[in-house]
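With one protein chain removed, the remaining protein chains of the complex are shown where they sit.
Coming up: chain A.
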Amino acid sequence: TARDGDRARQRALCVRQLARSSARFSSGNIAVRAAAAPVLSNLRPFSFVASSQRTRWIEQTRITSSVGVFCRQYSDLPPLTLETIQQRVMYVLKLYDKINPEKLATSSHFMKDLGLDSLDQVEIIMAMEDEFGFEIPDGEAEKLMSPQEIVHYIADKNDVYE
């Protein structure tokens, strides 16, 4: 299509300019050499890596499928699993200064085993909220009394299945 042709021409222009400018600065750069020999193949998307020490270029890569269709990469967090949730919960708890890290286990109760009071429990729940990025409402927050329960609750909220 015409739009693809325009885009391809623009890309060719950029590559040629880049090749000219960066060829002056760093001739030993492999990427420059690759870019300095532009071969436009028929409007198919190509990946070029532009890196120069003097100028700042953003790296662009496109996944090419056999059809020549663009495939976008959306940025998102890696999916949660039960193990990662548990690791993060235990990590946050170990960082809390009122908890003894040796005594900490997955099934240890905050009040009975670790000797914390409910103010500390509120602070722990706040830290979990900060870690996982979603708000835990009041009524359910005060029922979470051990790391295992916290892990189950977060897994419920985020639809993480075993």
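Throughout what follows, contacts are C-beta pairs under 8 Å (C-beta built on N, C-alpha and C of every residue); 3 or more make two chains touch, one makes a residue touch a chain; residues count from 1.
Convention: contacts and distances are computed from a predicted model.
Visitor: Can you match the unshown chain of the complex to its UniProt protein name from these: "Serine palmitoyltransferase small subunit B", "LYR motif containing 1", "DNA-directed RNA polymerase III subunit" or "Calcium load-activated calcium channel"?
Guide: Of the names offered in "Serine palmitoyltransferase small subunit B", "LYR motif containing 1", "DNA-directed RNA polymerase III subunit" or "Calcium load-activated calcium channel", the one UniProt assigns to the missing chain is "LYR motif containing 1".
Visitor: Can you list, in ascending order, the chain A residues touching the missing chain?
Guide: Within chain A, the residues that touch the unshown chain are 111, 117-119, 122-123, 125-126, 130, 138, 141-142.
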